[in-house]
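What follows is one structure encoded as structure tokens, with my remarks underneath.
Only a single protein chain was left out; the remaining protein chains are all shown in position.
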Amino acid sequence: MIHKPLATTAASALALAMTIGTTTAHADEPIRIGVLATLEGVFAASGQDGMRGFDMAVDRFDGEVAGREIQVYRASSDASPDSALSAARRLVENDEVDILIGPLSGSEGIAVKNYAHEQPQVTFLNGSSAAQETTLDNPAENFFRFSTEGVQWQAGLGTYVYEEKGYERVAILAEDYSFPYAQIMGFMTEFCDLGGTVAEKMFVPLETRDYSSVIARMPQDIDAIYTVMGGSDILNFLEQYQQMGGEAPLIGGSIAVDQTILSAEGPDRDYLIGTPTSGPLADDWDDPEFVAWQERYQEMFPDGLGSPGLFAHAYYVNTLAALTALEEVGGELGDGHEALRDALQNLELDTPTGVVQVDHNRQAIADIFITEVSSDGEGGLYNRVVGVVEGVNQTLGFPEEEFLANGFAARDNPPVEECQ
Amino acid sequence: MASVLDETPRTNDGTLARLVRSLRWYYVAMIAFLLIYPLITGGFWTVQIGAQTLILGTIALSLMLLAGYGGMVSLSQLTIAGLAGYMIAVFGGASGGLGLGWPPFVAIPMAIAVATLFATLVGVISVRTEGIYTIMITLAVGMAFYFFVLQNREIFNAFDGFAGLRPPLVLGINMREANNFYFFCLAIAGFGYCLVLYLSRAPFGLALQAVRDNPRRMRALGFNIQAHRVAAHALAGFLAALGGMLLVWMNGQISPGSVGIAPLISILIIAILGGIRHPVGPFIGALIFVLLDNFAMQLIGGDRFNTVIGLIFLVIVLFSPDGVLGLWKMFRNRLRRQPQDSVESRTE
Partner (left out) sequence: MTLFLLTLLNGLTLAGLYFLVASGFSLVFGLMRNINLAHGSLYLLGGYIGYSTFRATGSWELGVVVGTLSMAAAGVLLQYFIFRFMEGEELRQTLVTIALSIVAADLMLWYWGGTAYQFTTPDWIRGAVSLPFTPLRYPTYRLAILVAAVVVGIALWLFLNRTRIGMMVRAGVDDKDMLAASGVNVQLLFCVTFAIGAGLAGLAGVLGGSYLSLAPGEDMRFLLASLIVVIVGGMGSIVGAGIGAVLIGLTEQFGLAYAPAYAPVYTFLILVFVLAFRPQGIVGRPLQS
């Protein structure tokens, strides 16, 4: 008696599973786009902003492309590669998306790129993940990244601090994982070529909160500290560094001094004035297209960050690339997305931060912004644009073979000994 | 299955008859369903739901063996599974030229052996503790392992871990194909299930349960209770290692995030959700967990899916200490209104 409802439920579940397996795409059917970001745990705020960027791009197309409705499937990871893979599998194999946009962080990006090799029928576009290897090591034919990565983001910073700020000797303080390694490579490549020296590279294990003993062994004979940390970690470091009487100026990695840090409470945040950073966008960029995009963000998301962040930007640019290319090919997804991928490969995408193209590894060549924290005269702080490096590619302008000969960024690559 | 039963010390005649008699219609239906399941579903349901349930169920089964029979709640079972996965990458090789590149028939048994040995070691350290202390020492082992692999580049390749891990070709069968992989997982999960079920009646399992219920009397009877507990850890470690091997093949990669605190606790949740009194519990728990993990976000349609997962877990542990199995038993007892049923199970 009681087993009957159970049996019928199981049967209907099976029937449902079977229909899912047999649907085929028609031209008048909606285009299925999956988006994967981190909405759980420590990176949840970043993931939410990434989703905002995605929504802005879909909104720009009024929810349809080439006459086909855009059907959005969302999935979340907890920033670990396993969970990103699991979420990507659900989007691709269960929701049968045509295009997948994501994920958020570097190691997730490598996992999704490897998965893209197994799913040639789907076109993948990056979210905001910024690991070098994703497009440089065994790249997938169907994985495109219209956003720049960690090494590219620091292009121009080394030159700026050496020539404009006059810093000749720095100490490096960073969290011990692949994103800071990449940023350090981008910074040191220029800084050391010009003759700058690095006193010491200090890595702290991830999830360190109390930096006081790291601060205690900071070298004294330095002009500045180059810090690659993000979110709460930079807040912790700054508070503790000042309390310990530290006085060296800072140079920031791309996620070090974003708007949330600048608007954080505290009398000592003026300490940050003059801190140079570089990255794929700048809040203060006065290009009309950027301003319009920024205003649209504020209009759509009154509860957002005030100005779109790095993650919103990357998700927006990648989604925009997907939709623009789809529009160009009239929503045609036949022949294993051949037309779409050709269009993506040859796209000259107008973004709020300039024109973006992809190279033969399907990796973005884009502009990088150098900024410096400045006071707005009313007690507020903002990132003032002090320079734009145009058309930065993944090998920082070096021939690919020469660049690859030095290996991928790692804890001890580039070696600090070669820069002392 | 038959060979396992043949080794019982009981008289051989009647074993088969007992087995046939104990085969209820729902066993047959369940086995038939598990066998035809991949044929009626697609790749996603076969691997992501089906195989993943079997894999996580197998790892949780190892916890069920320790907690249910031995009264030792260990949080490090996923760590052991993770170590097996890591060792498969280290011995067998991974993409990017990492690892030693030994042939699979050497690398895989070595990986399982290393993980089992580690589990035995954890057992040796933790059997001196009881209750909450056991939970904590195994949690500490798990967290120490997590931070170690996160920082160690020489062996474990630190933050990046290993990618490109794929099951080998066995006797010309391609294990990478969804259905083959599912059946492989089913075979291992079935092996684990039968092993644990058999243990519930075998001398070793009975002694373990007696040690759980009354260690003092067992010691007085001349049993070496510590040795029994360590042996249980070794056996559970072996099961967890098998699960870890499958898990790393399903994901194709392993990194510190695979052995962090969240997946560690997930295994505990899975075992408790299903129930730790019977080996079927961990698999039921795994099915619920995998379905929630994959579909909670769609079902709820917002960002608060973790609240829902937590609340479901909370309700089950609040109202039924024996998980879903316990709920089922309560439901059945109420339906039958047979009070002697509970008396029976107590005197078993």
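Order of writing sets the labels: A and B. Residues in every chain begin at 1.
FYI, a contact is a pair of C-beta atoms (placed from the backbone, for glycine too) under 8 Å apart; a residue touches a chain by one contact, two chains touch by 3 or more.
Just so you know, these numbers come straight off a predicted model, no measurement behind them.
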item	value
From A:232, A:346 or A:420, residue that would touch the chain that is not displayed	A:232
Which residue of B:155, B:173, B:187 or B:261 touches the chain not shown here	B:261
Residues belonging to chain B that touch the chain removed from view	73, 125-126, 128-133, 135-137, 139-141, 143-144, 147-148, 150-152, 261, 265, 268-269, 272, 303-304, 306-307, 309-311, 313-314, 317-318, 321
Contacts of chain A with the absent chain, listed as residue ranges	40-48, 176, 202-205, 207-214, 216-217, 231-232, 235-236, 239-240, 243-245, 260, 264-267
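Going forward, only the chains that are shown with their structure count from here on.
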item	value
Contacting residues of chain B [partner chain A, same complex]	40-45, 47-48, 95-96, 147, 150-151, 153, 158-161, 163-164, 251-253, 255, 257-258, 260, 262-263, 293-294, 297, 303, 305-306, 335
Of chain A, residues touching chain B in the complex	2, 14, 17-18, 20-21, 39-41, 48, 74-76, 78-83, 85-86, 89-90, 93-94, 107, 110-111, 114-115, 137-138, 176-178, 205-206, 411
